[in-house]
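Worksheet: one structure, shown below.
Apart from one protein chain that is not included, each protein chain of the complex appears where it belongs.
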Amino acid sequence: MPAKLTSNSYGKSAVRLTKLKRLPDRHELVELEVAVELTGDFADSYLTGDNRLIVATDTMKNTVYALAAQHPIDAIEEFGQSLAAHFLANNSQIATATIEVAQTTWRRFAEAGKEHPHAFLGAGDQRRTARIVHTRGGTQTFAGVADLLLLKTTESAFKGFLRDAYTTLPETDDRIFATRLTAEWAYAPGRHDFNAIYDVALAAMLKTFAHHTSLAVQQTLYAMGQSALDAAPAIMSVDLEMPNQHRIPFNLEPLGLPNRNEIFVTTSEPYGLIKAGLTRA
Amino acid sequence: MPAKLTSNSYGKSAVRLTKLKRLPDRHELVELEVAVELTGDFADSYLTGDNRLIVATDTMKNTVYALAAQHPIDAIEEFGQSLAAHFLANNSQIATATIEVAQTTWRRFAEAGKEHPHAFLGAGDQRRTARIVHTRGGTQTFAGVADLLLLKTTESAFKGFLRDAYTTLPETDDRIFATRLTAEWAYAPGRHDFNAIYDVALAAMLKTFAHHTSLAVQQTLYAMGQSALDAAPAIMSVDLEMPNQHRIPFNLEPLGLPNRNEIFVTTSEPYGLIKAGLTRA
Amino acid sequence: MPAKLTSNSYGKSAVRLTKLKRLPDRHELVELEVAVELTGDFADSYLTGDNRLIVATDTMKNTVYALAAQHPIDAIEEFGQSLAAHFLANNSQIATATIEVAQTTWRRFAEAGKEHPHAFLGAGDQRRTARIVHTRGGTQTFAGVADLLLLKTTESAFKGFLRDAYTTLPETDDRIFATRLTAEWAYAPGRHDFNAIYDVALAAMLKTFAHHTSLAVQQTLYAMGQSALDAAPAIMSVDLEMPNQHRIPFNLEPLGLPNRNEIFVTTSEPYGLIKAGLTRA
Partner (left out) sequence: MPAKLTSNSYGKSAVRLTKLKRLPDRHELVELEVAVELTGDFADSYLTGDNRLIVATDTMKNTVYALAAQHPIDAIEEFGQSLAAHFLANNSQIATATIEVAQTTWRRFAEAGKEHPHAFLGAGDQRRTARIVHTRGGTQTFAGVADLLLLKTTESAFKGFLRDAYTTLPETDDRIFATRLTAEWAYAPGRHDFNAIYDVALAAMLKTFAHHTSLAVQQTLYAMGQSALDAAPAIMSVDLEMPNQHRIPFNLEPLGLPNRNEIFVTTSEPYGLIKAGLTRA
């Protein structure tokens, strides 16, 4: 008996593009990785291989470059919106277009405070992100940051937690708190100054991370989310993920050395993973 | 105004363990990567840093090793079930425990058809996977395979697709079809012979991949899902993801050479990504 | 004062190609990653930007595909030799061409012992490798294997090692020995049956790994190198690298559980790294 198709989607991922804007006094550089995912009336392709309603993923790729050529890409949210709108406007068989855009972080080379017109340095793994979910009923715009490394060397405790037969972790008043922040917020409907809001929301979260006296990664995560909502009224809600990239005190005692909470093993695995979603009350 | 916590969870990821079973005539090797994720009454930790109901992620890690020592791990699904059950049985504040287990693929070294008692060779990136979602209302068990490389050199076409202003892809009757299969199926409630079903479902999908005359990746994906449902009655539904790892014909004409559809550029990006969920009709 | 150029080279790396051989009864699949590196009379490009003697790296890439179209690639060593020879034969300014070829491991899909004509499965990270160093004075051919995962669960000890103030490692009679073998051997001048020798040398090393009673990774590495030399007279010398991918016994005592040397933490870092070169006495 033929199986029922309960869900289906397809798209193109890892479309990487560099756009260069040749302004009179300087060049601007935009480097993006884009993913397109469509849902719609595609069952025939799955069931019989009839591809008449299928936009080829190669065409999606071409469309990303074509629209990038015609769009200013001043904000990746707006570029993503235009891509999503293109697919729905031109294809009645499409129900939903989801566009993900991740922007590489470059900083302009500078000497003695003066910015260079066309030379750039890599500035970290973190990427500014946007996600557009465009349906026939409307468009939702999400934005955020992915993989931003944060570390504080004190004002982080973890104690009073539940102890059971398998608990060996000692309580601590003073540990290193290192994480790789991924946060995504949802915009209220309408137009926004996406670039300004990105700066404001990110700055609020970073400031909170730096100044928070942490009793748990959970508590700091919540405080960071709260600060983003407080700082940016256009944001309705925010989701955060913060892996706990443990720095484990190295036991120097067997080596006959005193232990001043100064020497740690940097670990990648295993890692704690703390998540939450916050919305305005 | 304090934000409302709409969702929260936390856990430990990338807990890697090797279990060695010392049988009389041979050793068996089980290598796993486990992730634990809990939801429950954890809001106080987020809101005030009160950790009294928090099972430390370090305790989760210890629990994985402790239960691995006490469980035969004959099937990773059952090991995951026991882990999930442990957390709920011992902690009334926990609402849901999700356990993910991925098993590394080793094959036993053999000479002249005779298997070696304790030497093993790596056998690929693909991992057998299990996922257990245990709530106060019951347990769901999922299992599957991740990152299994498949390639066929013919009997794959892609034509008759929609053409628009940005379409440049030529139609083809004969292309290389390469993918990295990830599939996950849902088990009907109750106990099952998970190892046997894994073998049957995987074999069915591979056989279908090899023998299918493909008009689209979508069609082959559906056929593979169908074959898993047909082969394994204990499976209620299956989700598949198949990236299209393009082999692009290299244009030899500018080099003065004939083009016999034999020389291809192996690419990693961009890639098509095809997905679907199937259930019994 | 202008600096002196003490060495220089340039080339193209990560040229990935798939070659499909359409035989009457089946397809054969060859997937390679190729790197080309040239030395020669290139100083003008470095010193003044005069590129007249520079073979563009894009041309190197084209050459790889062009020669792949014209060469049977029955053995990657011979394909590498033809590439190296091409660059020297056509460019008097080139002193040395070094070609590296790494072949992806695919295995043919089979059912009930019958091989499928055109479907393949990924078969692990390990790659067969070749390296050709072609100078005006002659050609040296190297070949080997990279990143082959090996593991034995017993017959591996490590004891009697030096103990100093910073030594805490206990001696052990019985540990897991896991490694990722990379080996490269040098061929005697002349033509060889590279495919047969690859099989023989690899089989000898694997058999030795499996059967060796190891007192140190060093000792097993040497025995494996020795076995390759013994098995393959055409090989003059062999270099081996074997990281020690530690499986560390998990301390179950604090959890109140007995410790039967069965439960281990699988680690990626730090890792021991053992190397040696062997030649015929």
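Brief remarks follow.
Order of writing sets the labels: A, B and C. Residues in every chain begin at 1.
FYI, a contact is a pair of C-beta atoms (placed from the backbone, for glycine too) under 8 Å apart; a residue touches a chain by one contact, two chains touch by 3 or more.
Fair warning: this is a prediction, and the values are worked out from it, not measured in the lab.
Considering the complete complex, the chain that is not shown touches A, B, C. When the missing chain is restored to the complex, the residue among A:Y46, A:F142, A:Y166 or A:F209 that touches it is A:F209. Only one of A:A69, A:A89, A:A165 or A:A188 touches the absent chain when the whole complex is considered: A:A69. Residues of chain C that touch the chain left out of view are 1-16, 35, 37, 42, 45-59, 61-63, 66, 90-91, 158-164, 166-169, 214-219, 221-222, 225-226, 229, 237, 239, 243-244, 268-281. Where chain A meets the omitted chain, the residues involved are 16-22, 27, 29, 31, 33, 62, 65-66, 68-70, 106, 109, 111, 116, 118-126, 148-155, 176, 206-207, 209-211, 247, 250, 252, 255, 257, 260-267.
Annotation for chain B: contacts to the undisplayed chain at residues 165-166, 168, 254-256, 268-269.
By our rule, only the chains that are shown with their structure count from here on.
Comparing the CA-atom centres of all chains against that of chain B, the greatest distance is found for C.
The interface with the largest number of contacting C-beta pairs joins chains A-B. Note on chain placement: the centre of chain A and the centre of chain B lie 24 Å apart, centres being C-alpha means.
Distance between chain B and chain C, defined via averaged C-alpha coordinates, is recorded as 29 Å. Averaged Cα coordinates give chain A a centre that lies 37 Å from the centre of chain C.
Counting partner chains per residue, chain C shows two or more touched chains at residues 255.
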